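Just one protein chain is left out here, and the rest sit where they should.
Labels run A, B and C following the written order; every chain starts at residue 1.
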Amino acid sequence: MIDFEIKPEQMNIEQLGPARIDNPTIKGNVCCFIHETDRVLYEDVVDHTTDNASTLVTQVSMERAGPREKIYFDPSKTRAGIVTCGGLCPGINDVIRAVTIALSRIYGVRHIYGFRYGYEGFLAQFGHDVIELNPEVVDGWQETGGTKLGSSRGPQPTSDIVDCLERMGINILFVVGGDGTLRGGADIYDEVKKRNLKISVIGIPKTIDNDLMFIDESFGFQTAYEAAVQSLICAHIEAKGAYNGVGLVKLMGRHSGFIACSAALAMSDVNFVLIPEVPFTLEGEDGFLRALHRRLETRHHAVVVVAEGAGQEFMDAVNATDASGNKKLQDVGVFLRDAISDYMKKENVSHSVKYIDPSYIIRSVPANAADGVYCLQLGHDAVHAAMAGKTNLVVGRWHGLNVHIPIRVATMRRKVVDPTRPLWRSVLESTGQMRWFNE
Amino acid sequence: MIDFEIKPEQMNIEQLGPARIDNPTIKGNVCCFIHETDRVLYEDVVDHTTDNASTLVTQVSMERAGPREKIYFDPSKTRAGIVTCGGLCPGINDVIRAVTIALSRIYGVRHIYGFRYGYEGFLAQFGHDVIELNPEVVDGWQETGGTKLGSSRGPQPTSDIVDCLERMGINILFVVGGDGTLRGGADIYDEVKKRNLKISVIGIPKTIDNDLMFIDESFGFQTAYEAAVQSLICAHIEAKGAYNGVGLVKLMGRHSGFIACSAALAMSDVNFVLIPEVPFTLEGEDGFLRALHRRLETRHHAVVVVAEGAGQEFMDAVNATDASGNKKLQDVGVFLRDAISDYMKKENVSHSVKYIDPSYIIRSVPANAADGVYCLQLGHDAVHAAMAGKTNLVVGRWHGLNVHIPIRVATMRRKVVDPTRPLWRSVLESTGQMRWFNE
Amino acid sequence: MIDFEIKPEQMNIEQLGPARIDNPTIKGNVCCFIHETDRVLYEDVVDHTTDNASTLVTQVSMERAGPREKIYFDPSKTRAGIVTCGGLCPGINDVIRAVTIALSRIYGVRHIYGFRYGYEGFLAQFGHDVIELNPEVVDGWQETGGTKLGSSRGPQPTSDIVDCLERMGINILFVVGGDGTLRGGADIYDEVKKRNLKISVIGIPKTIDNDLMFIDESFGFQTAYEAAVQSLICAHIEAKGAYNGVGLVKLMGRHSGFIACSAALAMSDVNFVLIPEVPFTLEGEDGFLRALHRRLETRHHAVVVVAEGAGQEFMDAVNATDASGNKKLQDVGVFLRDAISDYMKKENVSHSVKYIDPSYIIRSVPANAADGVYCLQLGHDAVHAAMAGKTNLVVGRWHGLNVHIPIRVATMRRKVVDPTRPLWRSVLESTGQMRWFNE
Partner (left out) sequence: MIDFEIKPEQMNIEQLGPARIDNPTIKGNVCCFIHETDRVLYEDVVDHTTDNASTLVTQVSMERAGPREKIYFDPSKTRAGIVTCGGLCPGINDVIRAVTIALSRIYGVRHIYGFRYGYEGFLAQFGHDVIELNPEVVDGWQETGGTKLGSSRGPQPTSDIVDCLERMGINILFVVGGDGTLRGGADIYDEVKKRNLKISVIGIPKTIDNDLMFIDESFGFQTAYEAAVQSLICAHIEAKGAYNGVGLVKLMGRHSGFIACSAALAMSDVNFVLIPEVPFTLEGEDGFLRALHRRLETRHHAVVVVAEGAGQEFMDAVNATDASGNKKLQDVGVFLRDAISDYMKKENVSHSVKYIDPSYIIRSVPANAADGVYCLQLGHDAVHAAMAGKTNLVVGRWHGLNVHIPIRVATMRRKVVDPTRPLWRSVLESTGQMRWFNE
């Protein structure tokens, strides 16, 4: 069940105008087009003994993504732009490539522009060039991590961005970014509407933390926790290489511990997973340090994974924010490393803490195979949505099917690890970490 | 919509008897138990303009997997066995390990037996030993591909198997295998029931081809197509290394082309994907060979992926079957390699075909991170189901949640690539292969 | 000791003419230039009790490679060409890139041409284009296996090739290829000399089999056996996955079993290594099949590695050669697979043979780190040699230092695995294969 109030009609998708042009689908492609009325239920768990089954049909649902029989934009006259914002995440280049290929090969759009270094790329003052994209240019981009367009954090004046879009005659803007970026996209949509322009704004949600509601898993997330596993293996090796060795790894996750949880399940020798969603105490008989101590007494090594947003309450809060407006977090990894060392010294425990902070080595790897497939399908469906004249939406995957979600709905809340759901249960089952607490 | 008739009640799960023992869940684990009445809808795509929305609540649904508040078996007296059958698939060792860990650490079961070399392991005549499993024994198994228990193809007499289970006092049998193996498990269940024994039979479906109904993706499938991508990259390199070079790769997929499709999407330089579900002609203006010829004339290299079950109609059928009863397929890879060479020679096209058959190098790799997480959760939920006294079921994942499916329902039909659904559409969009046919 | 007669003076390097131009070495590079008289001894093992120590100083030695203080060609007027021939091998693109970068960045040469598809690229009749190379064009090439220039097998008329060089005003030709290709380079040198042209011909020896005399290890060899290890691991997993499972892998090595030996040492679960240099019998009490049988009786699985050139005597010889003039070998892998199956059936041994032929997946991978460094240094030193006006030489590595070897000397004999030297000893020590023979 969705845990905050949202009305089914909030899930309706905006349309720039009637779609009247036949979809020039690839020759010989007999695939059925997607019906406009097809929707995917948000909730598909029923309990026939309660009343949720009967109310299900009036529930929140999302429009299915995919090619429509009729499109809105005339491909021969369409000019599209794409911009990538915020931190790196595996798969961005796959998405850029997929959007370019779909526009060019499937629809025949000839003018595709890559704006450089995030929203800065729309403002003349920064002097960044614009890259013309076509299938030859993006050839092989999917083999490389990062973003070939470059990125930057933080917003730029919406009005200036829309000036640029108007000046360049852009009809479709693809925005690849996290919640801040996407909200910026919604602002662009508002300004476009105010000016009565016919520009489609399509978001492709990028969050390595996998913290977006209404999306099974964000692209790059699987690759990210797969990359994180390498660091966990190294931490395990280091931990076992020393008497009372502790391998401590800080993983991404400002508010949501998905990477920490999934990586710990994938590499099942982790002993403690600390995430922002599940508070813990540090000191005292029930605290983490004593629990770690018990583990060392018994097994003489331990692997600890901490999400970057965990344990913030233990550190002096600093009210700083970064350029994207994200609250600046204290470094819980360094804090814990020192806290563990101090505690063990105090307790006279010969020990060795090896601390690993692999974030830049995780977020810059190329997409793995599953993310590669996912990014390709996201990019294609973003183009299908745009060409059909839809706007103000993000393309995401729900229950294995691509869907459309209004931008402001998609960014309304953050998805977090629910301690009562299977993921966290699996973490507790796999790590067995509770046995070391309050033993 | 499910495309064959099945009644909702066919999805009901058998129970050996009332579950009356408190679940000794891991200390401090506050996770909610799964309600017995929670179910996951088979279909979650609705169309409010038709009548399917209103009928949805009476639709087919599956019981949710996970720990129950009460269990049936007394862990201190429970003896469990596990057997792995059929061909190798990434993740088998992960599953064996997860089952062992869950039985031992979560429930405290002390007698866990690994039967060796598939169903042969139950029969004295083969002389295979039985391995006692516990967390120390299975430590690190997930890092290795294949099956540490060994496997074999084909059935053994059900009665002899149940004799063995009785003799050893086994209460729970976990069967890891494909549809033949699982049907063998259902036969064991029937025999067990006939003898009025209280033995739970739990299937964990293994099919590298991803061809099981009622399951999002089978474990190991993602890893398999990820491994296949390496061969596609090599085929591409080989193809470009020679003038009119053709890289031809045969991938697994006896009846279902999922690996071929997904690998081709993940490595997006594939030009032709041939699968059993989409017939094609070989000769003539509209045939594959002429299409490949057109591609070479334009681009001077090509990458072709063929699923092993494709194009069987071109070869002399042989009515042989292997030990598992699978129809023996002719080698379409070798056939195509020769057919391409013959055609090109006839057409006087200087060319070079490099043929790669990577099957053993795909199926024996260790599970990747996502499959690792999946196998761990499958294994744990298989144990939860068994301990709760459920039987005659397989554990699978549907729409991202683990569920229980009666064995005979799960093996009723084969899942195939539907040419009207997004996967095949993406393949056509990505390869652009239709443009070379009947140009 | 070198085991065939060669006179020290045969190692002298040809020079096109006096080098009079100051070497425009990179700014700030204080590195010493290489003295023309510096040489690396062929043999550095001495035995002071015999007379070899005293004769050492008159021994065969090779000229050291590297930048000279004076160069022969004026970079601003120099036009260079590069061609890649024969089968793929890891590192070819690294070499092309290194040659391009060194010519362009170190020396300032502005005209660099990549000839396509081997020696075919010089002949108008094939219609292949020529690629202009510069640092931007070759950017990132080292990340990809194969050859971006394309390749072909077999010679083309020397006279036509030199016509092309003259017509295009080429001053330096880099030839990347195996012994056939290099002999072709020597022929080009002869023709160039006959015509009294000032064209430097520099060979960069490529042989994945590592079978060139006077070279520690050929580039790509390490990467190749590293890639082969993956197949050995899979073969091992497959072997253990079945009762009496046999994992059989055929590796490259037409006349020299270096890849088979090194891969078997790197993945130390191999039980039998069969190479062309060490004959064995198949049948009988002392034969390989009986030895394999003994192994299965004891351990119930086995991993066998066979080099493609081994056991040719067991098959009907066919006097065919491929386009490069290499004798066409019978497929010993398929032969052995069938021979093992036939034998085991005859002996009534339940068994399972899994045969893997990974050659195309080995030779097309990108160079690993060590080969990357090696290719870069080979490419740079090839350019240093050429710019200094040297010709008719190959650049290789001896005892860890790059050296110059006259082409015809380098291709005089094939290097083979010496059964009395440490490599084969290590194979016997590691596999313990002798214990299964004539037990």
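Operating definition for what follows: a residue touches a chain if its C-beta (ideal position, glycine included) is under 8 Å from a C-beta of that chain, and two chains touch if they have at least 3 such contacts.
Because the structure is a prediction, the values reported are computed rather than measured.
Student: Of the residues C:Asp38, C:Asp74, C:Asp163 or C:Asp190, I need the one that contacts the missing chain.
Tutor: Touching the chain that is not displayed is residue C:Asp38.
Student: Looking at the full complex, which residue from A:Asp94, A:Glu120, A:Glu217 or A:Asp381 touches the chain that isn't shown here?
Tutor: A:Glu120
Student: Using the document's definition of touch, tell me which of A:Leu88, A:Ile106 or A:Leu182 contacts the absent chain.
Tutor: If we include the chain that is not displayed, A:Leu88 is the one touching it.
Student: Among B:Glu14, B:Glu36, B:Glu69 or B:Glu143, choose the residue that contacts the chain missing from this document, as touch is defined above.
Tutor: B:Glu143
Student: Give the residue, chosen from A:Arg97, A:Arg183 or A:Lys354, that touches the chain omitted from the document.
Tutor: A:Lys354
Student: Hey, which subunit C residues sit against the chain that's not shown?
Tutor: 26-32, 35, 37-41, 44-50, 53-54, 56-57, 61, 64, 66-67, 97, 101-102, 105-106, 142, 216, 222, 225-226, 229, 262-263, 265-268, 368-370, 372-373, 376-377, 380, 399-402, 419-422, 424-426, 428-430, 432, 434-435, 437-438
Student: Touching residues of subunit A against the unshown chain: what are they?
Tutor: 88, 116-117, 120, 126, 128, 144-148, 150-152, 230-231, 233-235, 237-238, 240-243, 354-358, 360-361, 364-365
Throughout what follows, only the chains that are shown with their structure count from here on.
Student: Roughly how far is subunit A from subunit C, going centre to centre by Cα mean, in whole Å?
Tutor: Centres of subunit A and subunit C (C-alpha means) sit 46 Å apart.
Student: Enumerate the residues of subunit B that touch no fewer than two other chains.
Tutor: none
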